[in-house]
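Before I ask anything, here is the structure I am working with.
With one protein chain held back, the other chains of the complex are shown just where they sit.
Entry: chain A
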Amino acid sequence: MATEAKVDPMHQFTIEPLFGTDHWALGGFNIAFTNSALWMLISAVVLYAFMLGGMKRELVPGRWQMMVETMTGFIENMLSANVGKEGRKYLPYVFSLFMFILFANLLGLLPLGLVGVHPFTFTSHFTATGVLAIMSFAIVLVVGFWKHGFHFFSLFVPHGTPLPMIPLIFVIELVSFLVRPFSLGLRLFVAMMAGHVLLEVLSSFVIGGANAGAFFMGLVSIPSFILMVAICALEILVAGIQAYVFALLTSLYINDAEHLH
């Protein structure tokens, strides 16, 4: 058994150039059109089509328009609950962020491998999620310093801190502020990667058990397959929750920048 071909669960995350663009370069940097870029483009196009179908502005909304309005209303509620009335101007950003991540996560889970197309979840790469996190963090910094100037640093000293505690609290709050972009990007990337690795490992159990004969097929493959179906459902849930958590934490950080707790 050990001499059989080992399944490499990390192979699915390989970034490879497509359509012979692997030698494209700009200023010495490779700018090949990769499968990651392709799926970012697909997510953006699908998101555009989704929004376009719901923006007919009918007086009596149809099903599609209802779906889109539920999404925008959901994010608007989240912003008004967490940021207040100033939160409305961040609605376009947070909504695009949420929908883009949601579509990317869900499109990466599509079982298109059955027809030979392998979906690529670009949110399972820290480079992609890290840039999204840095964008959110940059907005927080720009808004904070724009609105409050150097008074923004009072974010690191909560109200009513006793004087002897101020240096310690300042350092702790500063560190917890600075790791925000990392934790934001890391959470999404690891959650997506862990789910895909788990599915890959379980599918290797299914195939390996079926290859080892009827006894192992009943003992290993069929329970693994049932578990895999359940994990797939869980992954759809995780795809939604992670997109929601990303948008929620972004709106909380924006609240810090707007109101300086």
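Annotations for the structure displayed:
We adopt the following convention: contacts are C-beta pairs under 8 Å (C-beta built on N, C-alpha and C of every residue); 3 or more make two chains touch, one makes a residue touch a chain; residues count from 1.
Just so we're on the same page, contacts and distances are computed from a predicted model.
Only one of "ATP synthase subunit c", "ABC-2 type transport system permease protein", "Cytochrome c oxidase subunit 1" or "Iron ABC transporter ATP-binding protein" fits the UniProt record of the hidden chain, and that name is "ATP synthase subunit c". From the set A:Q12, A:S43 or A:N82, the residue in touch with the chain omitted from the display is A:N82, counting the whole complex. Which of A:T14, A:T127, A:S154 or A:S183 touches the hidden chain is settled by the complete complex: it is A:S183. The residue from A:A37, A:V68, A:L106 or A:L248 that touches the chain not shown here is A:L248. By the touch criterion stated above, the residues of chain A touching the omitted chain are 10, 78, 81-82, 183, 186-187, 190-191, 193-194, 241, 244-245, 248-249, 252.
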